[in-house]
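For reference, the structure I am asking about is given below.
Complex shown without one protein chain; remaining protein chains in place.
Presenting chain A:
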Amino acid sequence: MSALLSVQGLTVRAGGKTLVSNLSFSIGSGERMGLIGESGSGKSMTAMAVTGLLPANISVTGSIVLDGEEVVGAQDKHLNRLRGVATAVVFQEPLTALDPLMKIGKQIAEPVRRRLAREMGQAPRVAVDREVLDLLDKVALPQPQRIANAYPHEVSGGQRQRVAIAMALACRPKLLIADEPTTALDVTTQAEILKLLDGLVRETGMALLFISHDLPVVAEVVQRVMVLRDGIALEEGAVVDVFANPSHDYTQTLVDAARMFDEALGRTG
């Protein structure tokens, strides 16, 4: 089976600085993979490169094949057809991920309408509305009808993130990219969102590219993990192996730090 996403020798440069160098990995359909590393290690750059949405002043070389299509150097028009069908993104900051002046229901309806139009050739209003409420229900939001009629600033941070996830799901993407989806949330909400994401990914069978600097969080949702530092891949492997027997000092440091933090909090494992 060919990989859903295959990245070969990806290098991202901006203003004479190399942000990601010679990165290669692949994700099969339904596979859950994590990218970990500290701030500035090139995690988000990699994710943006996959969607082909990096600003024009950032140069991307190498090859990214997503759902059988080459992303690097592709025309925007061409990528537009790919986006949404193949990928969708959930961002770190739920406040800025939603248009402040558009009702939540309307924001989710847009990708739903596009997908229905694509799949059935038409998108009747009733079907779109029902689908929007279904999605809100799926991400475990109470009173979907009320949330659909609310503006983003009228719901809580955790709920906004659920809405953002619903928007991503609306496309029924084959690969969901989650760029630190829990970093901006408090610990309890974090756990809830993680559980939700985990459940949804398993249920729909979509692949997941999970980006985070938080080891325990990554370990919970993914099968395979890649450790990045300064844009270079240090190691890659199954979560269990990487965290139990880190082959690189840096990974060891990360694991130690996470363990110390847990011990300080009185948590185990």
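One rule holds in what follows: a contact is a pair of C-beta atoms (placed from the backbone, for glycine too) under 8 Å apart; a residue touches a chain by one contact, two chains touch by 3 or more; residues count from 1.
In this section, contacts and distances are computed from a predicted model.
Looking only at the UniProt record of the hidden chain, which name from "3-oxoacid CoA-transferase subunit A", "3-isopropylmalate dehydratase small subunit", "Acyl carrier protein" or "ABC transporter permease" is the right one?
Matching "3-oxoacid CoA-transferase subunit A", "3-isopropylmalate dehydratase small subunit", "Acyl carrier protein" or "ABC transporter permease" to the record, the invisible chain is "ABC transporter permease".
If I consider the whole complex, including the chain that's not displayed, which of A:Leu23, A:Val155, A:Leu200 or A:Val242 touches that chain?
Looking across A:Leu23, A:Val155, A:Leu200 or A:Val242, the contact with the absent chain belongs to A:Val155.
Touching the hidden chain in the complete assembly: which of A:Leu53, A:Met120 or A:Ala238 does that?
A:Leu53
Out of A:Val89, A:Leu116 or A:Val201, which is the one that touches the chain we can't see?
If we include the chain that is not displayed, A:Val89 is the one touching it.
Looking beyond the chains shown, say which of A:Leu19, A:Ala49, A:Ala97 or A:Met206 touches the absent one.
In the full complex, the listed residue that touches the missing chain is A:Ala97.
In the full complex, which residues of chain A touch the absent chain?
So the residues of chain A touching the missing chain come out as 48, 51, 53, 56-57, 76, 80-85, 87-89, 91, 93, 96-102, 107, 110-111, 114, 142, 146, 150-151, 153-156, 158-159, 164, 167-168, 170-171, 177.
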